[in-house]
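Every protein chain except one is present and positioned as in the full complex.
Note that the chains are named A and B in the order they appear, and that numbering of residues resets to 1 at the start of each chain.
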Amino acid sequence: MNKRIYSLAGVAVLAASLALTGCGARTDAGTGGGSATKVAKIGVIAPMSGGLSAMGLGMKNSVDLAIKQANASNAIPGWKLELAAEDDQATPDVGKNAATKLASDDQVVGVVGTLNSSVAQVVTPVLAAANIVQVSPANTNPTLTKGADPATPKRPYANYFRTCTTDAVQGPFAAQYLLGAGIKKVATIHDKKAYGQGLVEAFTTAFKAGGGEVVAAETINPDDSDFSAVISKVKAAGPAAVYYGGEYPQAGPLSKQMKAAGLKVPLMGGDGIYDGKFIELGGTDGDLATSVGAPVETLDSAKAFVAAYNAGGYAEGYSAYGAYAYDAANAIIASLKTSLASAADAKSARSATVTDMAKVSFEGATGKVGFDEWGDSVSRVLTVYKVDGGKWVAEKTGELK
Amino acid sequence: MVELFFQQLINGLSLGALYALIAVGYTVVYGIVQLINFAHGEIFMIGAFGAFVTWMLLGRPTDWSVATSLLVLLPLMIIGGMVASVATAVATERFAYRPLRNAPRLAPLISAIGVSVFLQEFVRLFFGTIPFVGRIPGWPDAKSAVPFPSIPGISGQTIQLGGVLIQMPAIFTLGALAVSTVFLWYFVNRTKTGRAMVATSQDPDTARLMGINVDRVIVAAFAVGAALAAVAGVAHGLRYGNIDFRMGFLAGLKAFTAAVLGGIGNINGAVVGGLVLGLAEAMATTFIPGQFGSSAWKDVWAFVLLILVLVFRPQGLLGAKVVDRA
Partner (left out) sequence: MRTVIPDELKIQLRYPARAVGLVGAVAMIISVFLPWSYGHGALDDVGFSGSPSPLQLVFLTLPVLVVVLLGVPLVGKAKLGRWAKTVAWNTTAKTTAIASLGAVVVAMAAIAIELGGLVNIEVGGWVAVAGAVLSAVATIFLPDSPEPTLSRVKTARWVQILAIVLVLAVVLFSAAYALGMSDAGAFLVFAAILTGLVLALRQFGVFGWLGNASANNNRVLVVSAFAVAFAFPFTQNGSNANMSIASQVLIFAATALGLNIVVGLVGLLDLGYIAFLGAGAFTAAILSESAFSTVNFHPPFIVTVLISGTVASILGLIIGAPTLRVSGDYLAIVTLAFGEIFRITMNNLDGTDGPNVTNGSDGIPGIPDLNFFGFDFAQPHVIAGIEIGRFANYYWLMLVVIALIIVVFTNMNHSRIGRGWVAIREDELAAEAMGVNTFTLKLLAFAGGAFLAGVAGSVKAHYDVSVTPDQYVFLESAFLLAAVVLGGMGTVGGVLIGATILKLLPEKLRFFSDYRLLLFGLLMILMMRFRPEGIVADERRQLEFHDEDEELADEIEEELIAHHGHLNPERKGFEL
C-alpha cells in the first residue's frame, strides 16, 4: 500500500510539472513597437472601492496627473512613466496582495500610498523586501517612521517616506493657536484610532507645556453616532474649547450634538476634519481645524495643481489627500531623474531611487517637499481654518518652531 | 453629581426609547415565527432613509413654520419612512423567509444575514440613483453619512430643567414610544388581526384550525415591527442629525439585546428591556470608575448585560413566552 502511495505522489508531482510547462505564453508578437523608450511604473495603493473610495480615487488621479505631466515634459529622457493603480479596499489583507503584485512587476520603481496607516503596516514590509520606494500622502502614525518607542526612535523601513505631516506637528500648532487666543481650559476627545490619538497626545503635551489645562480627556468609538454620554461628562468639566482627534464623519455630528446639548464652545481638530463634509454633517460657525501648508489661494504651485487637475477631466475630486499624492508622485519622479538616468532597466534602479529620495527638495502643491532622516516631511507650515458662514476660511498661517 | 445623574437618566431613557421602538419588531416576529429577523436593523435604517426621501420629494423645506413642520412635515416624513420600511419588510418576508418556513432553523437565519448585507449595500450603492440611468441631480449619495433634515421646533431645541438640559429630539423619542405603545396595545388587544397574532403566537396549529390565515398574520407582524422601526429611524435622524447605511447594524444588535432583556416574544418586555438597556448604558459610562467607565466601553457593557441575563434569567425580566424551542 505504502509503496503505491509514494509512486502515486510521484505521478502527481510529474503531472504538476507538466502543468507548469503548459503555462508558457506564446511569444509576444505585434505589440511593443520596439521603440527605444523604456517603461517605468509608479504604483498607487489606495482604497478605490468602498466607503473611503473618494479619497483613494483622488489620490490615484493626482498621481496620474503628475505622471502625465512628467511624460509630457519628458522629465526623464529615454523613459516613459506609467501608472499601476491597485485597490486596497482599506483592508490590510487586500493591501498586501496589491503590494505583492506590484513588487512582482519588474517595471515598478515606486509606490504612492497608502491612505490608512494600518494598511501601510503590512504594505511597507513587502515593498521594503523588494527595495521599492513608498511615499505615503496620508499616513500620520509616527511609528511608521520612528519605530515602536518614541523615546529611542529607530527607522523601521528605509524605503518609507511621507509627504503629509505627522500628528507630532499639527497637535502643537493647534495648542499654540488656542493659547494665543486666550483659551486655557480645554477638553480633549479622540476616536482611539492612530491618527486621532496621536493628535490628542501631541496636543496635550504642548498645551500643558504652554500653561493650559486639560480639564477632561475622553474617547469615543470610531463607529459611534451617539456622543451624549461623552458630552455630558465634558460639559460638566466646563472647558472653553474641545480639541477633537479624529475625522469628519464623527467630528461633524459631535459638534452638532455638543451645541444641542448646550456645550456651545468651538470644536477644533486636525486636517481629518478640514473637509466640506464636516460642515454638512454638523460643524458650526466658530469650529476650527489645522491643515498642512499655506492656503491654496496663496500658493502658486497649489493653484497650478488645482487648475491642472480640473483641466484633466477626472470624474472624482482630488479630495483631502490629492495634493499630497501629487507631491508624493513628483517626489518619486524627482528621485527617478537621477536613479533612472544610469540604470539599464527599471528593477535595477529601485535601490538607487530609495537612496536618492533623501536629496529631493522642491516646491510642491502643499508647500515645500523634502524628507528628514526618518523619511518624514520637512514641511512645518500650517494653517488654522475656521468655519465662518458655513465655509472654511483661513484664519492664521504660520510655521511651527 | 445629582445633576449628572438626572442628565444621564434623561439621556438613557431617550436612548432606551429608541432601542425599545426597534426591539418591538424583533419580539413580535419572534413570538410568531420563532425567527430572529436579523435584517430588522436594516429595516430601521431604511425607515430613516424613507423619511429623508419624503423630505427631498417635498422640495427640501427648511423654512416652514413650527406649526406646519410639526403637524404636516413630520407626520408626512414618518409615514414616508413607514411606507419604505413596511414595503421592505414585507418583501423580505415574502422572498427570503417564507420559502424557508419549514427548512431547518439555520436556513432562515443565514438568509437573514444575507438580507441584512444586501440591504445595506443596496442603500450604499444605489441611494440617489436610478438604476441604468444615473444619479438624480442634487441628491446626496449614501456612501458616507447623510445629513438628516432639521425640523423646526425639534432640532436643536432644548428645555432647561434646573441643571438638566433636555433636548427636544429626546422628548420626541419618548413621546413616540408612548404613542406607539398605546397604538400597539390597541392593535393587539382590540383588533381582529391583533388578536389573531396573539392566537398564532400561542399555538399556530390551533390558530390555523380556527380559520386564521397564518400567512397574513405573519405579514402583519413584520409590518407592525417595521412601522415602529420607521418611527425609530426618524427619531434617530432627529437625535443625531445624520443617518447612514451602517446605522442598522449596531442599533439592531442593541435592540435585540433589549428584546432578550425584557423577555423575547413579550411586547411589554421589549419596551421595558429597551429602557433598561438605555439606562444601563448611560449610567455605566458615568458611574463605573476608572478606565472601564470610559464611553468606549459602553457597547461592551450592553452586551455583557445580555450575557448575564442569559445566564441568570434566560426568560428575561418580564418572562419570555418561549424560552427554548430549538
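FYI, contacts are C-beta pairs under 8 Å (C-beta built on N, C-alpha and C of every residue); 3 or more make two chains touch, one makes a residue touch a chain.
Note that the coordinates shown come from a computational prediction; the quantities given were computed from them, not determined experimentally.
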Original post:
What are the shown chains in contact with the chain that isn't displayed?
Top reply: A, B
Subject >> Sole contact to the chain not displayed, among B:108, B:128 or B:169 >> reply: B:108
Subject >> Contact partner of the left-out chain, one of B:122, B:139 or B:187 >> reply: B:122
Subject >> Hidden partner chain, touching residue among B:1, B:133 or B:311 >> reply: B:311
Subject >> Interface with the unshown chain - residue positions in subunit B >> reply: 30, 34, 36, 95-96, 99-100, 102-111, 113-122, 125, 249-250, 253, 256-257, 260, 291-292, 294, 296-297, 299-300, 303-304, 306-307, 310-311, 314, 323-326
Original post:
Which parts of subunit A are in contact with the chain that was left out?
Top reply: 1, 4-5, 8-9, 11-13, 15-20, 22-23, 25-26, 30-31, 48-50, 53, 87, 89, 91-93, 96-97, 100-101, 103-104, 117-118, 121-122, 125, 129, 141, 143, 147-149, 156, 192-194, 197, 217, 219, 221-222
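By definition in this document, only the chains that are shown with their structure count from here on.
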**OP:** Could you tell me the distance, in whole angstrom, between the mean C-alpha positions of subunit A and subunit B?
**Re:** 38
Original post:
Which bits of subunit A are touching subunit B when the two form their complex?
Top reply: 51, 53-54, 192, 218-221, 223, 225-230, 232-233, 236, 249, 252-253, 256-257, 259-262, 277, 280-282
Subject >> Complex contacts: residues of subunit B adjacent to subunit A >> reply: 4, 7-8, 11, 15, 124, 143-145, 147, 155-156, 158, 160, 165, 167, 169, 236, 239-242, 244, 246-247, 250, 281-282, 285-286, 294-296, 298-299
